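Note that one protein chain of the assembly has been removed; the remaining protein chains are unaltered in position.
After this line comes chain A, so read on.
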Amino acid sequence: MAEVHIIGQIVGASGFPRNSLFCKWGIHTGGAWKLLSGLREGQTQVDHPQLDDVAYWSHPIDVHFATKGLQGWPKLHVQVWHQDSFGRSELYGYGFCHLPSSPGWHMLTCTTWQPLGSWQERLSQLFVGGGPQLLQSDLIYTGADRYRLQTIAAGTVHLELAVLLRHFARYGVEC
(Lines give C-alpha, C1' and ligand atoms only; values in the text may rest on other atoms or scores of the structure.)
Protein backbone atom coordinates (compact mmCIF):
# COMPACT_ATOMS: atom_id res chain seq x y z
CA MET A 1 0.00 0.00 0.00
CA ALA A 2 1.06 3.55 -0.63
CA GLU A 3 1.67 5.75 2.36
CA VAL A 4 1.07 9.44 3.00
CA HIS A 5 2.55 11.50 5.82
CA ILE A 6 1.16 14.92 6.60
CA ILE A 7 3.30 16.87 9.03
CA GLY A 8 3.11 20.53 9.98
CA GLN A 9 1.19 23.11 11.93
CA ILE A 10 -2.07 24.99 12.08
CA VAL A 11 -0.31 28.34 12.39
CA GLY A 12 -3.18 30.64 13.29
CA ALA A 13 -6.03 32.78 12.00
CA SER A 14 -6.54 36.31 10.77
CA GLY A 15 -9.36 38.50 9.54
CA PHE A 16 -11.86 37.65 12.25
CA PRO A 17 -13.76 40.51 13.98
CA ARG A 18 -12.22 39.75 17.37
CA ASN A 19 -9.27 37.76 18.67
CA SER A 20 -9.20 35.23 21.56
CA LEU A 21 -9.82 32.52 19.03
CA PHE A 22 -9.45 28.77 19.09
CA CYS A 23 -9.95 26.12 16.45
CA LYS A 24 -11.44 22.63 16.37
CA TRP A 25 -10.00 20.64 13.51
CA GLY A 26 -10.35 17.22 11.97
CA ILE A 27 -9.17 15.23 8.95
CA HIS A 28 -11.75 13.44 6.82
CA THR A 29 -10.76 10.69 4.38
CA GLY A 30 -12.44 8.24 2.06
CA GLY A 31 -12.98 4.55 2.83
CA ALA A 32 -9.75 3.32 1.22
CA TRP A 33 -7.65 5.30 3.67
CA LYS A 34 -6.43 3.93 6.98
CA LEU A 35 -4.92 6.01 9.76
CA LEU A 36 -1.75 4.26 10.96
CA SER A 37 -0.61 6.76 13.58
CA GLY A 38 -1.25 10.28 14.76
CA LEU A 39 -4.28 12.27 15.81
CA ARG A 40 -7.18 12.66 13.38
CA GLU A 41 -8.82 15.55 15.23
CA GLY A 42 -8.11 18.02 17.97
CA GLN A 43 -8.57 21.45 19.45
CA THR A 44 -6.05 24.26 19.68
CA GLN A 45 -5.19 26.62 22.48
CA VAL A 46 -6.92 30.01 22.89
CA ASP A 47 -4.66 32.90 21.94
CA HIS A 48 -4.88 36.54 23.04
CA PRO A 49 -2.39 38.19 20.66
CA GLN A 50 -0.57 41.29 21.87
CA LEU A 51 1.31 42.34 18.73
CA ASP A 52 -1.00 42.16 15.73
CA ASP A 53 -4.39 40.88 14.65
CA VAL A 54 -3.27 37.30 14.06
CA ALA A 55 -4.18 34.64 16.63
CA TYR A 56 -1.30 32.13 16.77
CA TRP A 57 -1.97 28.50 17.63
CA SER A 58 1.21 26.73 16.44
CA HIS A 59 -0.75 23.51 16.70
CA PRO A 60 1.24 20.48 15.51
CA ILE A 61 -0.22 17.97 13.04
CA ASP A 62 1.53 14.67 12.34
CA VAL A 63 -0.52 11.93 10.67
CA HIS A 64 0.41 8.78 8.80
CA PHE A 65 -2.07 7.22 6.37
CA ALA A 66 -1.95 4.06 4.28
CA THR A 67 -4.15 3.99 1.22
CA LYS A 68 -5.42 1.53 -1.39
CA GLY A 69 -6.90 4.20 -3.66
CA LEU A 70 -6.78 7.85 -4.52
CA GLN A 71 -10.50 8.53 -4.01
CA GLY A 72 -11.25 10.43 -0.83
CA TRP A 73 -7.92 12.24 -0.57
CA PRO A 74 -7.69 13.72 2.99
CA LYS A 75 -9.50 16.97 3.71
CA LEU A 76 -8.83 19.13 6.72
CA HIS A 77 -11.87 20.84 8.21
CA VAL A 78 -11.79 23.61 10.78
CA GLN A 79 -14.22 25.40 13.07
CA VAL A 80 -13.02 28.72 14.46
CA TRP A 81 -14.52 29.75 17.79
CA HIS A 82 -14.22 32.92 19.82
CA GLN A 83 -13.96 32.76 23.60
CA ASP A 84 -15.12 35.86 25.48
CA SER A 85 -13.89 37.08 28.88
CA PHE A 86 -16.55 35.00 30.67
CA GLY A 87 -15.33 31.81 28.99
CA ARG A 88 -18.33 31.54 26.65
CA SER A 89 -17.64 30.24 23.16
CA GLU A 90 -19.28 31.47 19.98
CA LEU A 91 -18.84 30.21 16.43
CA TYR A 92 -16.86 32.46 14.08
CA GLY A 93 -16.32 30.32 11.02
CA TYR A 94 -16.38 26.95 9.26
CA GLY A 95 -13.97 25.94 6.53
CA PHE A 96 -12.20 23.08 4.85
CA CYS A 97 -9.26 22.59 2.49
CA HIS A 98 -7.92 19.60 0.63
CA LEU A 99 -4.51 18.53 1.80
CA PRO A 100 -2.07 19.06 -1.07
CA SER A 101 -1.50 16.03 -3.27
CA SER A 102 2.02 16.95 -4.37
CA PRO A 103 4.88 16.16 -2.00
CA GLY A 104 6.77 19.02 -0.40
CA TRP A 105 6.16 21.93 1.89
CA HIS A 106 3.01 24.00 1.43
CA MET A 107 1.72 27.20 2.97
CA LEU A 108 -2.05 26.99 2.80
CA THR A 109 -4.84 29.39 3.57
CA CYS A 110 -8.28 28.11 4.39
CA THR A 111 -11.08 30.63 3.91
CA THR A 112 -14.04 30.31 6.24
CA TRP A 113 -17.73 31.16 6.32
CA GLN A 114 -20.47 31.46 8.86
CA PRO A 115 -24.15 30.47 8.51
CA LEU A 116 -26.44 33.49 8.20
CA GLY A 117 -29.76 33.43 10.04
CA SER A 118 -33.05 35.19 9.31
CA TRP A 119 -33.21 38.98 9.88
CA GLN A 120 -34.76 38.41 13.33
CA GLU A 121 -31.86 36.12 14.27
CA ARG A 122 -29.34 38.63 12.88
CA LEU A 123 -30.92 41.41 14.95
CA SER A 124 -30.73 39.38 18.15
CA GLN A 125 -27.15 38.34 17.25
CA LEU A 126 -26.24 42.04 17.11
CA PHE A 127 -27.31 42.52 20.74
CA VAL A 128 -26.80 39.23 22.55
CA GLY A 129 -24.20 37.52 20.32
CA GLY A 130 -24.31 33.87 19.35
CA GLY A 131 -25.67 32.85 15.98
CA PRO A 132 -26.78 29.85 13.97
CA GLN A 133 -24.60 26.74 13.94
CA LEU A 134 -24.63 23.65 11.76
CA LEU A 135 -26.37 20.62 13.25
CA GLN A 136 -24.41 18.19 11.07
CA SER A 137 -20.76 19.12 10.93
CA ASP A 138 -20.20 16.98 7.81
CA LEU A 139 -21.72 19.87 5.84
CA ILE A 140 -18.38 21.64 6.32
CA TYR A 141 -16.61 19.30 3.89
CA THR A 142 -19.41 17.92 1.66
CA GLY A 143 -21.12 19.75 -1.15
CA ALA A 144 -24.37 17.78 -1.26
CA ASP A 145 -26.68 19.78 1.02
CA ARG A 146 -25.07 23.19 0.84
CA TYR A 147 -27.68 24.71 -1.51
CA ARG A 148 -30.16 25.26 1.31
CA LEU A 149 -27.72 27.34 3.30
CA GLN A 150 -27.12 31.07 3.35
CA THR A 151 -23.70 32.12 4.58
CA ILE A 152 -21.43 35.11 5.11
CA ALA A 153 -17.66 35.39 4.69
CA ALA A 154 -15.45 35.06 7.77
CA GLY A 155 -11.66 35.12 8.32
CA THR A 156 -8.79 32.96 7.15
CA VAL A 157 -6.95 30.07 8.81
CA HIS A 158 -3.25 29.69 7.98
CA LEU A 159 -1.54 26.30 7.69
CA GLU A 160 1.97 25.12 6.98
CA LEU A 161 2.05 21.46 5.99
CA ALA A 162 4.55 19.09 4.46
CA VAL A 163 3.34 16.12 2.44
CA LEU A 164 5.57 13.04 2.19
CA LEU A 165 4.51 10.25 -0.12
CA ARG A 166 5.84 6.71 -0.17
CA HIS A 167 5.62 4.07 -2.91
CA PHE A 168 3.35 6.18 -5.17
CA ALA A 169 5.79 5.79 -8.06
CA ARG A 170 5.67 2.01 -7.61
CA TYR A 171 1.97 2.05 -8.59
CA GLY A 172 2.54 4.51 -11.41
CA VAL A 173 0.79 7.39 -9.65
CA GLU A 174 2.06 10.84 -10.53
CA CYS A 175 1.35 13.44 -7.89
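Methods note: contacts are C-beta pairs under 8 Å (C-beta built on N, C-alpha and C of every residue); 3 or more make two chains touch, one makes a residue touch a chain; residues count from 1.
Following the convention adopted for this analysis, contacts and distances are computed from a predicted model.
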Which of "B9 domain-containing protein 1", "Protein prenyltransferase alpha subunit repeat-containing protein 1", "DNA helicase rad5" or "Exosome complex component RRP45" matches, in UniProt, the chain that is not displayed: "B9 domain-containing protein 1"
Residue in contact with the excluded chain [from A:Ser14, A:Thr29 or A:Thr44]: A:Thr44
Option touching the unshown chain, where A:Ile61, A:Val80 or A:Leu139 are the choices: A:Ile61
Candidates A:Ile7, A:Ala32, A:Leu70 or A:Cys97 - the one touching the absent chain: A:Ile7
Residues from chain A at the interface with the omitted partner, ascending: 5, 7-9, 11-12, 22, 36-39, 42-51, 54-62, 64, 83, 102-105, 162, 164-170, 174-175
